[in-house]
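Note that this complex is displayed minus one protein chain, with the remaining chains in position.
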Amino acid sequence: MQLGLVGLGKMGANMRTRIAAAGHEVVGYDPRSELSDVASLAELVARLEGPRVVWLMVPHGDPTRHSVVELAGLLAKGDVVVDGGNSRFTDDRPNADLLGAKGIGYVDCGVSGGVWGLENGYALMVGGADDDVAKVMPVFDALRPAGPRENGFVHVGPVGAGHYAKMVHNGIEYGLMQAYAEGYELLQAEPLIQDVTGTLKAWTQGTVVRSWLLDLLVRALEEDPELAEISDYTTDSGEGRWTVEEGVRHAVPLHVISAALFARFGSRQESSPALKAVSALRNQFGGHAMVDQQGRTVGETAAPRE
Amino acid sequence: MQLGLVGLGKMGANMRTRIAAAGHEVVGYDPRSELSDVASLAELVARLEGPRVVWLMVPHGDPTRHSVVELAGLLAKGDVVVDGGNSRFTDDRPNADLLGAKGIGYVDCGVSGGVWGLENGYALMVGGADDDVAKVMPVFDALRPAGPRENGFVHVGPVGAGHYAKMVHNGIEYGLMQAYAEGYELLQAEPLIQDVTGTLKAWTQGTVVRSWLLDLLVRALEEDPELAEISDYTTDSGEGRWTVEEGVRHAVPLHVISAALFARFGSRQESSPALKAVSALRNQFGGHAMVDQQGRTVGETAAPRE
Amino acid sequence: MQLGLVGLGKMGANMRTRIAAAGHEVVGYDPRSELSDVASLAELVARLEGPRVVWLMVPHGDPTRHSVVELAGLLAKGDVVVDGGNSRFTDDRPNADLLGAKGIGYVDCGVSGGVWGLENGYALMVGGADDDVAKVMPVFDALRPAGPRENGFVHVGPVGAGHYAKMVHNGIEYGLMQAYAEGYELLQAEPLIQDVTGTLKAWTQGTVVRSWLLDLLVRALEEDPELAEISDYTTDSGEGRWTVEEGVRHAVPLHVISAALFARFGSRQESSPALKAVSALRNQFGGHAMVDQQGRTVGETAAPRE
Partner (left out) sequence: MQLGLVGLGKMGANMRTRIAAAGHEVVGYDPRSELSDVASLAELVARLEGPRVVWLMVPHGDPTRHSVVELAGLLAKGDVVVDGGNSRFTDDRPNADLLGAKGIGYVDCGVSGGVWGLENGYALMVGGADDDVAKVMPVFDALRPAGPRENGFVHVGPVGAGHYAKMVHNGIEYGLMQAYAEGYELLQAEPLIQDVTGTLKAWTQGTVVRSWLLDLLVRALEEDPELAEISDYTTDSGEGRWTVEEGVRHAVPLHVISAALFARFGSRQESSPALKAVSALRNQFGGHAMVDQQGRTVGETAAPRE
């Protein structure tokens, strides 16, 4: 089949390669003309035969919205737009309604796989109407990992469900990464542990904690055993925040996922206003015995203890 | 080689099968005579030729200590005792010293793999002196997963290091499980998500969160999609507690691992004394608007709000 | 001065009493006619001389919005509406704009004090323009605690700032209550502690943790030392949720406040879906040694440990 693909950054370009390798024709558009097959969205639409499928791989928020608005004016009844970006699920319903008013279908698709997706396939979480999803299925089959469709592809529910599932996926990812990270920190703090990387590597087979993330952590440590070239400044993609907000909305206790998110927030602070306030309080009620990292009291306190 | 194996519960019995399948001779002892090859530890020791290796697969704490004490009186210089149980790492040094005073070696070995280890192999984290570890290596090679030794086996450091690594492994496991569990709870709380099990199953290929634990969660949900037969009462094996205590000792912030442990504690309470205190406080300063699970105010409050 | 007061529930009625006691004339409206001085908002407005001040003490969300919309059609240029309810700060700007289009001022006022405010005075956090705040100042002075104005009253900033401050106040309150509650639970779990209530009571003087909340907790325990009549089912007023959402928006790590909120969520679950998932996972990889509440292994595990 034909596919219009909007957004040819690294992720989009990789996906294009994988889709084309499955025998489909991909017409790509990107505002960077050196990456683009066509000069405009209008030209992209003109190049496709109906019913058309146009897949957006564009930053979430305004860029995605603008693309949807423009496509609403270009596409025809029976065409389908797929938002494969990391949009918030609450953006999907308005996009679907705008397009739906013209008879154009809308499918939201959470895509997981990162740089490894080109080779391994991308996991796809899809929301939308059955017939819209069906129109895109050949592309989904090209993108997803080889093997049974249900391992790597799911039609989660109506419009919004795909991005919702991807959001939860990323929230879980925050928690998993922080769990490994805390264990790593504890291993490297303990003098008995003379081979941190080797320990993690041993865990990659036969253990309960084996996973792809663990494989990646071992890979990172084999490249840089002290993580000396790595900053602890950790950004967040927005999806961790939305997950916590959904936990709040549904009254679901997300102790672990929120702790992982807050740890990232903390990593970006040069100093913590909150801990300055704690320090200020302690100064107010009198000094404290100093305790070293092993919990031993070191030196006498000049001021009264609390 | 020959191995004396003490403790023939399900775990010990499975390990025995795997060791024997590799061509080694296993003499097993268990206080349950129907499971045991010999009538006593003394008989077990007598059945082995020196240098002997005796592997303990016994509950941690007193049972393991008693076995070590008894073996210290039975074994000879050059023999080695392996504690393959889930002992706290602080138990290892005293055991090693007791045996070392008689020239008997001591190796602590964290074993991961559960019921699946028989088939997949067990991951092994080992602490002890090089020559003691070397004497046990044929057994380690029999137990560990097939493939390169470093994937599934590690000599972590001196006595205690093996159990320390296993403890951290289990602490991480707590965090991982809770992360998946929170994501699962959020998925099942959201009406858009019409196929929770299918979503998790799709994640098993191509995603960042794919792992063996995720495979198991899908397996559990395929058996019982609503987890209707499962209680939320969750015990803990001790290793999660020790991990948090080590975080406290080393001043390592374990936000996620401790949250996972505390969630298990909470699951075992019929009612929470702490939350009763919160309720009591709220009653004291005047009622509250009732908010439903979606965060909407429901009904007027009779009493002043705070 | 004159004040129109809308909403004569327990909170509103108490505030009316305190305002009237300071010599002001309060005209009250409530849809419950038996509580109301007037039959309608229109009549309330007609009873006040300009420039009028109308104070809303109405549930947040739609009820407050409807009152504002109706008042926008009844009031005149130079009048002021005060929202003294627990509105989300994001509701304030739209309300202010609606009224401002007609020259009507808007002040948002967070009110703290609960049932005790009638006697002790209410703490007031105010947002709005200086001249609007000035028009209401006699009422603020009547409501706030005796003593210097700055202890109990603050003009925090522009429209929205008052409710923002109140929201943060309540978020802190969640954290404080949970901190006392956890300490209480630990005291009552430890056999050495033979007088939990007496311990908390001793803390009410001279300690670092003395506070009004502690006084209330002692009061609750003196009435019911086992909290036997108290359920641990704990609702939340919405402000704790908004506080966490603001922490997420501003990338402020709110470890403690979010943990307190999530503990309340947990208290409302008959069983935890997340912990059911944890249990299901543990069943999948083989049983566990049972550990009792003191961390001692109790009974042998039938299945392999992990």
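Each chain carries a letter (A, B and C) given by its place in the written order, and its residues are counted from 1.
The rule is short, and it goes like this: a residue touches a chain if its C-beta (ideal position, glycine included) is under 8 Å from a C-beta of that chain, and two chains touch if they have at least 3 such contacts.
What you are looking at is a predicted structure, and each value in this text was computed from that prediction instead of being measured.
The missing chain, though absent from the view, touches A, B, C when the full complex is examined. Across C:Val80, C:Leu124 or C:Leu221, the residue that sits in touch with the chain not pictured is C:Leu124. Touching the missing chain, out of C:Ser67, C:Asn86 or C:Gln178, is residue C:Gln178.
In the full complex, chain A makes contact with the omitted chain through residues 9-11, 14, 59-61, 86, 112-117, 170, 173, 177-178, 180-182, 184-185, 188-189, 213, 216-217, 219-221, 224, 227, 230-238, 241, 255, 259, 263-264, 266-268, 271-286, 288-291, 293, 295-297, 300-306.
By the touch criterion stated above, the residues of chain C touching the omitted chain are 89, 112-114, 117, 120-125, 127, 144-145, 147, 150-158, 160-161, 164-165, 168-176, 178-180, 182-183, 185-187, 189-190, 192-195, 198-199, 201-214, 243, 246-257, 259-260, 262-263, 293-295. The omitted chain makes contact with chain B at the following residues, 208, 241, 244-245, 247-249, 251-255, 258-259, 261-263, 265-266, 268, 272, 274, 285, 306.
Here is the rule we go by: only the chains that are shown with their structure count from here on.
Contacts between chains leave no pair untouched here, as each chain touches all the others. Averaged C-alpha coordinates put the centre of chain A at 35 Å from the centre of chain C. Rounded to whole angstrom units, the spacing between the C-alpha centres of chain B and chain C is 43. Work out the mean CA point of chain A and of chain B, and you get 30 Å between them. Shared interface positions of chain A, i.e. residues touching 2 or more other chains, are given as 208, 247-249, 251-255, 259, 262-263.
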